[in-house]
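Missing here is one protein chain; the remaining ones are kept as they sit in the complex.
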Amino acid sequence: MHPIDDSPITRDGNSLILAYDHGTEHGPVDFEPMPKSADPTHVFEVARHDAVTAIALQKGIAEYYRTWEADHGIDDGAPLLVKVNGNSNLPVREDYYSPTQCSVGYAVEELDADAIGYTMYAGSRHEDRMWTEFREIQEAARAYGVPVVMWSYPRGQGIQANDAYSGQSDPAVVAYGARLGLELGADVVKCKYPGTRDGWQQLEDAVGGLKTVMSGGSKRSDEAFLEDVYTTISAGGNGLAVGRNIFQRQDPEPLLDDLERVIFEGTDPREV
Amino acid sequence: MHPIDDSPITRDGNSLILAYDHGTEHGPVDFEPMPKSADPTHVFEVARHDAVTAIALQKGIAEYYRTWEADHGIDDGAPLLVKVNGNSNLPVREDYYSPTQCSVGYAVEELDADAIGYTMYAGSRHEDRMWTEFREIQEAARAYGVPVVMWSYPRGQGIQANDAYSGQSDPAVVAYGARLGLELGADVVKCKYPGTRDGWQQLEDAVGGLKTVMSGGSKRSDEAFLEDVYTTISAGGNGLAVGRNIFQRQDPEPLLDDLERVIFEGTDPREV
Amino acid sequence: MHPIDDSPITRDGNSLILAYDHGTEHGPVDFEPMPKSADPTHVFEVARHDAVTAIALQKGIAEYYRTWEADHGIDDGAPLLVKVNGNSNLPVREDYYSPTQCSVGYAVEELDADAIGYTMYAGSRHEDRMWTEFREIQEAARAYGVPVVMWSYPRGQGIQANDAYSGQSDPAVVAYGARLGLELGADVVKCKYPGTRDGWQQLEDAVGGLKTVMSGGSKRSDEAFLEDVYTTISAGGNGLAVGRNIFQRQDPEPLLDDLERVIFEGTDPREV
Amino acid sequence: MHPIDDSPITRDGNSLILAYDHGTEHGPVDFEPMPKSADPTHVFEVARHDAVTAIALQKGIAEYYRTWEADHGIDDGAPLLVKVNGNSNLPVREDYYSPTQCSVGYAVEELDADAIGYTMYAGSRHEDRMWTEFREIQEAARAYGVPVVMWSYPRGQGIQANDAYSGQSDPAVVAYGARLGLELGADVVKCKYPGTRDGWQQLEDAVGGLKTVMSGGSKRSDEAFLEDVYTTISAGGNGLAVGRNIFQRQDPEPLLDDLERVIFEGTDPREV
Partner (left out) sequence: MHPIDDSPITRDGNSLILAYDHGTEHGPVDFEPMPKSADPTHVFEVARHDAVTAIALQKGIAEYYRTWEADHGIDDGAPLLVKVNGNSNLPVREDYYSPTQCSVGYAVEELDADAIGYTMYAGSRHEDRMWTEFREIQEAARAYGVPVVMWSYPRGQGIQANDAYSGQSDPAVVAYGARLGLELGADVVKCKYPGTRDGWQQLEDAVGGLKTVMSGGSKRSDEAFLEDVYTTISAGGNGLAVGRNIFQRQDPEPLLDDLERVIFEGTDPREV
């Protein structure tokens, strides 16, 4: 890991990443609760909220983002995190895998990316292949001087077959995934929330100071969601990466206001 | 996606692409209804119709096209879209796949291609591999400044095995395929007609303004065909890519005249 | 395809290619009917006959050919076609495949090849892989300005499993293979003789003027052989590629004399 | 092999390598006996002991190490050995394999590595693939002039299926693995302790003077551990690579003091 406190994707050491990749990962069905969210420009506007330190996009949407900024003379849009791998949920796969659909060179040189994102499925039969792909991506990002965020999601046959683990949310699994972010050279690791403060603490104990952000997951109540974010922050976490929980609501601004207070000011949401 | 309204493959924002690749995809049997269509020069002549904004060819035919233009002093032929992948229907495949038979460098530098075409089979066991191949092709096309048309055809074991989908023409499947065109960085997406206006509308709702063209499919009556094209256009689509419906008829000119009015003037074919 | 009438491998638009690759493809057993044919220098001498427009060799024999020419001060030897893929019949394969054993760069720069040859097994489970290998070979040959001859032999599981086809010699199969030569950018396509004049005509109808040569196949009577060649030529074919039918005989000169008249003068062999 | 006695990773011809890669190989569970060991900076401090001639780290920790040195103005830290492959124990694998997660170029140019480490699993179904990966790594290291340490661990289906071998610790297996280090061009080979002095002698007899270090293995009593190290040294070995046996204890300094005497002075631990 490298120090990234001077990167635009952090603010006072923490991050709020808006991830708009469910059109790739799950398809248009994810836009149904809020049809406007199918329109990237709607999302680009939402991401202008001060709380947002990065918007995470797949290549094609990232191209659109830069064009939209130029067309509208916007120079204070959210920093751009290009997610360089991803997958659709359409095919049958032997085990979890996410192909690289954007080169780091294109992301940085043509899209002026402020950061690179990569999903790692440790525990999958394709884990080893993803390590070598991550190697190239991480080293290219180093050469360009942009930070790397690892979506570290251990899952697949190896996790299922291991009686020592209860599943993807097992704190030991989440912590191992986070540790791999440190060992393999990520600058931020994005992890599934393991369900409890102890679980997140276990993760923090494993990463030697690496920046960590909680994965937003599927939509739930504001209270439950903010509580989890607060727990993460107070256990040493560095923020949140969230998509559907923001984009699937009519007016995300109040929630972004709350998240800003929780993530960057450490405010307990019950006191907001 | 990039803005392409100043590209020769569009006219007033829409496109009519003549696709002459059935000799590759289905073999000479497709020429039987109109034997002259086996001769590329016959097709090159047909493509000179004003309505045509691009002729889509495989590498060898594209070489022939440029030679024919030079030999006949033709400088107003249809813009050239080189289809850089394709397949024959001869082998047994585990699942859908289309190998890359032309490099973007060769297409642009040697064949002076105005656009690049690539078929993506999301839902196939080979989808992930095609993503990485598309990555290289799309980025090479960006480097040369030529637009990319994605033939986005979700199909294969993943679609068949998914009870949520009725098949390749399910509007949700077609719309997901179209969205992938946007997410992965295509400039135009070519989709199977999902059967109804609502279906095409669902697709348009998913692509955030990306250009869309309807796939012509197999030959049917002029009325039915023009009606589908009109529905596509009036639902926000940007045109048509058609092959057999044109080349398998004795005199395609009247149909091309009609298509010109429907695609570029938005005329209802029942009023032609 | 590119125009190749000014290439040394054609004469008045037609070609007679001597293919000396059975040592690779079948092994020394093919030399038994004429032991002297195991000696490449014997074959090099035979190829000096005026009728021969190219000698097709694998890399090692091609090296020998150039050394032999230099050692003997020969400057009127047959033009050299380097066959850049090939295979032995020793292993068990899942389906037909022919690995690339010579790069185009080596063939042209070091061996001064006048043409490149490549075998394509459409219909095999390895067809798609061969397309991508052919892509690189064809484009490299274009960069060097040497023509490409495709040995287009549809075969394998896809052909066997398809009830619409009677086998490798089915005229529809042969014609599809020939069409692929055109679509993929070959300059000459070498096809199995489909058994009848109608069959060859069907092939010619499918290739839009691409040069075609008949594959000589295994040794048979002079009359039957010349008749097939004549049928090919009179149906629009451009010549012959032959190996065992020449090299397995004691004195190939009379047959080469006959072939010269049939191929380049269009003489009916029954009138010779 | 190359002479490496002037390399910083040796001292008087021998080496004590602290390997801190169990966070990758086994996950955070390995830090439980000594929670502080999860913190890389704790380990970096331990490695400053005079006895240590190299600290072996995965890429991300190595980045951290260089940052830590710079931040604290440390210029007498342990020489850095970057382990360029590694694996997690999360997935199900067909057989043993360890993907390359760091390039030699990055290790040397960006991390200023003093040596490169690579794990070879001879006997695995992936052995052949690892040979070719090692080829590239070893030759890149040669180009940079840094020595290569091979973790040579024969294991997997080939060893299990062979009745001639009792398992991974069979002296014949260990010796064959060590010999492969010599044959393939390593400068130091790290081997499992085969259990007896005779076993290590058998290994030494096989390597023609190549430097050898004993693998520390899992934690056991100081006496037993030091005895094995002494046996290794007195049988001709060149030191030790150890991780958990050091990091899983509260105060590793006394043991490091003892190891220093055994490894560099050849002192019998029973006489310490």
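Order as written gives the chain letters A, B, C and D; numbering starts at 1 within each chain.
As a convention for this text, a contact is a pair of C-beta atoms (placed from the backbone, for glycine too) under 8 Å apart; a residue touches a chain by one contact, two chains touch by 3 or more.
Everything numeric here is computed off the predicted structure, so don't read it as measured data.
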Interface partners of the hidden chain - shown chains only, full complex considered: C, D
Residue in contact with the excluded chain [from C:45, C:69 or C:110]: C:110
Touch with the omitted chain, as defined above, among D:71, D:109 or D:128: D:128
Residues in subunit D touching the chain absent from view: 1-3, 122-125, 127-129, 131-132, 134-135, 138-139, 142, 154, 156-159, 161-162, 172-173, 175-176, 179-186, 202, 205-206, 208-209
Absent-chain interface as seen on subunit C, which is shown: 21, 23-24, 27-29, 31, 35, 38-41, 58-61, 63-64, 67, 86-88, 90-93, 97-103, 106, 110
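In this section, only the chains that are shown with their structure count from here on.
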Joint neighbours of subunit D and subunit A, given as chain labels: none
Superposing rotation of subunit B relative to subunit D, computed on C-alpha atoms, to nearest 5°: 145
Interface residue identity across copies subunit B, subunit C - same or different by half: different
Mean-CA-position distance for subunit B and subunit A (Å): 35
Subunit C-subunit D separation of Cα centroids, rounded to whole Å: 57
Multi-partner residues of subunit A (at least 2 other chains): none
Chain contact topology (line, ring, star, complete or other): line
Pairwise chain contacts under the document criterion: A-B, A-D, B-C
